[in-house]
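All protein chains but one are shown at their positions in the complex.
We call the chains A, B and C, going by the order they appear; numbering starts again at 1 in every chain.
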Amino acid sequence: MLIMELFMNLFFNQALANTAIDQVESQSSNFMPPAATEIAQKFDTLYTFLLVISFISSVLVIGGMIYLAYKSRRKTEDQKTAYIAHNATLEFLWSFIPFVFFMIVFAWGWVIFYQMQNAPKDAFEVHVTGQKWYWDFTYKSGKTSSGEFVVPADTNIKLIMTSRDVLHSFFIPAFRIKQDVIPGRFTTLWFRAPKVGEYQVFCTEYCGDNHSAMLAKVKVLPKADFELWLQDNPYKGLSLAQVGQKVYQGRCIACHLTTEKKNIGPGFGGLYGKTREFNEADSLVADEEYIRESILNPNAKIVKGYPKGVMPTFAGQLKENELSGIIEYIKTLKK
Amino acid sequence: MYSTPGKNYLNEASGLWSWLTTKDHKRIGVMYMISVMIFFAIGGAFAMLIRTELFSSGKDIVDAAVYNQFMTFHGAIMVFMVIIPGIPAIFGNFFLPLQLGAKDVAFPRVNLMSWYCLIIGAAISFVSLIYNGADTGWTFYTPYSIGTDNGTLWLVLGAFVMGFSSILTGLNFVVTVHKLRAPGMTFFRMPLFVWSLYATAIIQIIATPVLGITLLLLAAERILGIGVFDPKLGGDPVLFQHFFWFYSHPAVYIMILPAMGVISELITTYSRKVIFGYKAIAFSSLGIAAVSFFVWGHHMFVSGQSSLAGIIFSFLTMLVGVPTAIKTFNWVATLYKGSVKFDSPMLYALGFIFLFTIGGVTGIILAVTALDVHFHDTYFVVAHFHYVMVGGTLMALMGAFFYWLPKMFGKLYYEAGARLSFVFIFLGFNVTFFPQFVLGAMGMPRRYYSYLPEYQLLNRVSTLGAYTIGIGFLIALAVILHSIFKGKPAGKNPWGAKTLEWEADEIPIHENFAVQPVVTGGPYEYR
Amino acid sequence: MSTDNTAVGERHHAHHFNNAEHEFNTSMFGVWCFLLTEILMFGGLFVGYFIFHNLYPDMFAEGASHLDWRYGATNTLVLLMSSFTMVLSIYYARKNNTKMISWCLFITLLCAIAFMGIKYIEYSHKIHEGLLPGELFSYAHAEAANLGLYFSFYFMMTGLHGSHVLVGMGLITWILIRARRGEFNEHYYTPVEGVGLFWHLVDLIWIYLFPLLYLVG
Partner (left out) sequence: MSDSHHPVTSFETYRNVILALIFLTVVTVAIAKPVSGFDLGVLNGALAMFVATLKAYLVAAYFMGLRFEDKINKSILIMGVVFLALLFTVCMFDIMTRVPVTSTL
């Protein structure tokens, strides 16, 4: 793999560079996002060790195969072949040596896995909730944020995670950590990110239509800035419509567009004041009451042509100012 | 009915009805060949659609919901209809009795029933398209597979029925190997292809019923809401994963063991040399079959399984790696001091060893718990299992096609065309799946409809590779069809192989052997 | 399962077997392999049952209290009797007593019908009371929240077992018809032995089902 990688580096270097990978300052050594936690570095050393061993053993086996095949190629049609049926020492060696390597790698992996699985006692706890197609983060102080996970630098963070509907999986490639998120149960992850920066979060357990859009960003801030962020009210100095826009970008954007076009759900463009046709209920003009009801109890009135039971309820997740903010923001969205 | 001279299994009876009600294992093998080739074409088409959609990061040809159905049907068709029946049903059905010197499998009518189970199961699975398809992935993980309102129930019932096809084939092979061997053929004089089919049959009999009950429970979840796997009613979705993988990991050994059997046949025939370590290969087949039932948890390292269970599964997975490695080394050692002829089946066999070695070492990387935390459900895993499934089982399937076509239809094939198909498939394969190792390392998750822009270049390379594989398989199809209808007569033993099936006539008679063969020596007595 | 047998009296064995005895042993080995798949299929349900019994012990006890153990006990005795008469039918087949084979098979069939009758009574009682699986559970005063889970297992296990009893009844009728035609004698009774093995397995599964579902503490 190493030679392959050097070859790939040279050939692709120019190509990879211009695809503007913003957060990768230096070119990563083994194609992974640069290790941003101490455990990630340990992970990288084990991975590189195993990669080298694999490369050498592959070259030995494949090279041996090609060499032996070529050297013993058929020269005459009635060529005699040696009747070698087995060789005990050789067979013992090539069973025992792989076994030894497997055990070394297994034990080394166990050590790192143990550290990954056991969070330090004093960790700063954050609650993560996965839901069909966005991530919610709730802090002890009651502050919540959606799609954006802000953490202090150089402190142990412990995530207590659950899901509101189906299986999801919280994956931060830069920290080399991943853990499925199961409805009806809590699972945990922990990390300590020394460097300030922004890291990508993916959902890696298939969860339906927008599984590939269920992304989030981890923002590691210096401790002081983090305390400030924790205190300040995200909606300070914003009009109701601007609050609604922030809530929209955190949650509704996963399924609804600001134009009239259909995504997973109907578009919000020009919604306010327009008459709406429904599958079962009779049609009505879209007003504040209808929008509020569609957020708290979406299955009450389903727009014609849309399946029932896709939009989850947001009751208990939006505060009063966020709810009225959404309504105001939708009012501003013309066709 | 004893066949009259000049007749063989192909022309002794004609008309569709004689085929649809045949009790001849050779005809059932041919019927399986046709059905698996059709399903492979459909599954392959879905693969091409997936790769076309992934050409660029946003939307290429379809929306997310439709892409998820491509991904689900590609997985389900390839697993349940192509690669599990594949080698055992086509070449196992045709050649197991021949290689054992038997007249037929133990229960010919059960064998026919097994084919009907596959066809009926496939039909039921495609009914799901009427109820707007299925989008759960071939693994049907709950609670998503319970809630999604589309045709998933039909795909689940289809897979349930196809499970019986696998059980009945396995049952037939175990009984045939135990009870119908030719006089003089002790267990250690059986060809290694028969050994691998025997090990596969044991897995099919023990593992498939558990899939049966799991899919039945999932169907009951969707119809009655029984709540066994649904957290809303107290069930545990991780328990579904335990039950599902208890079948599905042994199932990947159902896929690879027959391929290993084919490779043992090809390597010995085309290097005209006795196999190196016959007993080692035979026992490692059984070893893999046994240990394969202890390792399923390595699919669940990050899925909420306890970390202690994860460690134990990781240790056992390392154990199952050892017999697999032993087999590969034995094949390479067989080449030493042989007289190797690079016909296309041999090229496919050497290609198998090349790709299976890469698949194997990446398997060990994934078996380490710490590394799997990063690589789980990313494209690294997609690349790994394609290296062992396409690089392994499909390369062996192609090698088996060209190796045994002369015995099935009595015609030779156009050698240069077959080699060309190998070149296209081998190169296309590497161009498609090697970049996916890199994508996986970079963190691109699996089953993603749209991906971040930085993954676009490697995905484009992969898509071009996929088209190359498609061309390769079309060339191979052309060569096979040309050989069946217009190939030159092949004679009894075109490759000079030593196993029993080459002692039967050019196109075997209904009874396989006019005179019951008596076995005196091992299967690979090349001098 | 023989193929293209010619004369009925002295029956030919299938062309790919050496002799009738070889065919008999092969068939029995095949039936045993099939029974293994049945054991593993039911086994999956039993494993699920044991796991959830350990997770919610009191809920399972409450669920079992809704079942009437007298019906279960009667059903056990009925199935044991049917196993007894089934094995007698083989006993008489090897004694070439065609009349008694038919009688024994007929009694086995009657027992099976009785078993299904009792199951029907139990099911209608449960459905009437609303003790249904999972989401359909509508029994008013259940203490455990997810009592429906117990009845999910109850209906899945007894339902699957019941469907196998129905299949068994079909098979017994098939060999009853052939027995009345006098096809079975001491040289050839493979189908009776095969169906007998399947029927004994169905009884074996009920032997475990009865204590687990009806008598759990």
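A few comments on the model shown:
One rule holds for everything that comes next: a residue touches a chain if its C-beta (ideal position, glycine included) is under 8 Å from a C-beta of that chain, and two chains touch if they have at least 3 such contacts.
No experiment lies behind these values; they were computed from the predicted model shown.
Shown chains touched by the hidden one, complex as a whole: A, B, C. One of C:14, C:40 or C:101 touches the chain omitted from the figure, and that residue is C:40.
Within the whole complex, the absent chain has one touching residue among B:210, B:302 or B:320, and that is B:210. Where subunit A meets the missing chain, the touching residues are 125, 127, 138, 140, 160, 162, 185-188.
If you put the missing chain back, the residues of subunit C touching it would be 19-21, 24, 28-29, 32-33, 35-36, 39-40, 43-44, 46-47, 50-51, 54-55, 64-65, 69, 73, 76-77, 80-81, 83-84, 86-88, 91, 94-95, 186-187, 196-197, 200-201, 203-204, 207-208, 210-212, 214-217. Residue positions on subunit B in contact with the hidden chain: 178, 206, 210, 236, 238-239, 242-243, 246, 293-294, 297, 304-309, in rising order.
What we mean here is this: only the chains that are shown with their structure count from here on.
The touch graph of these protein chains is an open line.
Nearest to the global CA centroid, when each chain is reduced to the mean of its CA atoms, is chain B. Averaging Cα coordinates per chain places subunit A and subunit C 50 Å apart. If you average the Cα atoms of subunit B and of subunit C, the two centres end up 35 Å apart. Between subunit A and subunit B the centroid-to-centroid distance comes to 32 Å (mean Cα coordinates, whole Å). Shared interface positions of subunit C, i.e. residues touching 2 or more other chains, are not present. Listed for subunit A are no residues, as none touches two or more other chains. Those residues of subunit C that touch subunit B in the complex are listed here as 1, 3-4, 14-16, 22, 25-27, 29-30, 33-34, 36-38, 40-45, 48, 51-52, 55-56, 132-136, 145-146, 148-149, 152-153, 155-156, 160. Those residues of subunit B that touch subunit A in the complex are listed here as 64-65, 68, 135-137, 141, 143-144, 147-149, 231-232, 237-238, 271-280, 302-304, 307, 310-311, 314-315, 318-319, 321-322, 325-326, 328-333, 335-342, 350, 353-354, 357-358, 361-362, 364-365, 367-371, 373-374, 376-378, 434, 438, 441-443, 445-454, 456-457, 526-527. If you check the complex, the residues on subunit A that touch subunit B are 4, 8, 12, 15-16, 19-21, 30-33, 43, 46-47, 50-51, 53-54, 57-58, 61-62, 64-66, 68-70, 72-75, 79-87, 90-91, 94-95, 98-99, 102-103, 105-106, 108-114, 116-117, 165-167, 169, 171, 173-174, 176-180, 182-185, 187, 200, 202-213, 307, 309.
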